[in-house]
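With one protein chain removed, the remaining protein chains of the complex are shown where they sit.
Our next item is subunit A:
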Amino acid sequence: MRHWFTTGILAVGITSASLASLVQAADDFPTEPIEIAVHTSPGGGTDTTARMVALSTQEQLDSNVFVQNKKGGGGSVAMSYVSGKPADGYTLMAVTPTHLFTMLRGKSPIGIDDIQGVVRATDDPIIIMARGNSDYETIDDLIEAGQSGIIKWGGTQIGGVDHIAAMSFANEADIQISYVPFDSGAEFAAALSRGDIDAAGLNISETQDQIAAGEFRPLAVMAEERMGALPDVPTLAENGMDVAFSTVRGYVVLKDTPQERVDALEQAMLAGMESERYQEYLDGIGLDSASIAGAEVWDKQIRRMYEAGEATMTDLGLLE
């Protein structure tokens, strides 16, 4: 009798347990570790941001969130890696403008229509800057100089976001630019202050102190709205130019990922990024919570930058 009783209890226990797991399968996501594929080696801005997001997100979930470095090919190694994974929400990919341009050049197994945005983690608009003691007082001065002569402009590698942004601006403003590529933002910031170049597209995070000290003069922001940190600096949009580029980092999943999982990820990541730690991180790199955005805004932004990049790269002859 006692034996039967125990078995009964056990049976009921097992049945209810399996029932519970069946019910949970629908909305209990995640149950496994989540990875974020990053296209650089450890240590750069994209990698560090991803690690901060991973740390903040995993506090919101029961799962571990980790960063997987898949370096190479301007993001194409990471994109190949992600495209080979199931669309189950367990694999996120960090996306920057570089990825979009690599897609445009046809160097990636996936295209813009194969991904969907989840959240944006940083948004650092490119600001056109000149030396504080230069003759370029306003963006119009720079444009005038570029129409009568050639502006030496510093940025990162050819075909990257700085180059595309500079050339988009040159196209819209109808000026001549001689583009000098450098390895990093810090290097061309130094070149600008030495006077080796006339202007550069820099981020606020790299140049706050120089702007405050009057060493650099911000002329215009490549964004639709003025920046909170630089309320007096006009946007290119105000000057009638449709040029908006920023050093932006966010996360995407494959298009076929179930919507409820995308929503779950979005919620967890947004909540994670609201944490004090992530906010301190943003503050440390010179940004604020305006950087953070949900799926809708971010997805739109990716597509808009993709189209803008396509137009410029066609003009530049970078696309076959």
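The criterion applied here is as follows: contacts are C-beta pairs under 8 Å (C-beta built on N, C-alpha and C of every residue); 3 or more make two chains touch, one makes a residue touch a chain; residues count from 1.
By our rule, contacts and distances are computed from a predicted model.
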Listed names "tryptophan synthase", "Sarcosine oxidase subunit delta", "Tripartite tricarboxylate transporter permease" or "Elongation factor P", with the criterion being the UniProt name of the chain not displayed: "Tripartite tricarboxylate transporter permease"
Contacting the left-out chain in the complete assembly, out of A:D209, A:D242 or A:E274: A:D209
Residue of A:R51, A:H99 or A:R131 touching the missing chain in the full complex: A:R51
For subunit A, residues in touch with the removed chain: 41-45, 47-48, 51-52, 54-55, 68-74, 76-77, 80, 107, 152, 157-159, 163, 178-184, 186-187, 189-191, 193-194, 196-197, 205-206, 208-210, 213, 277, 280-281, 283-286, 318
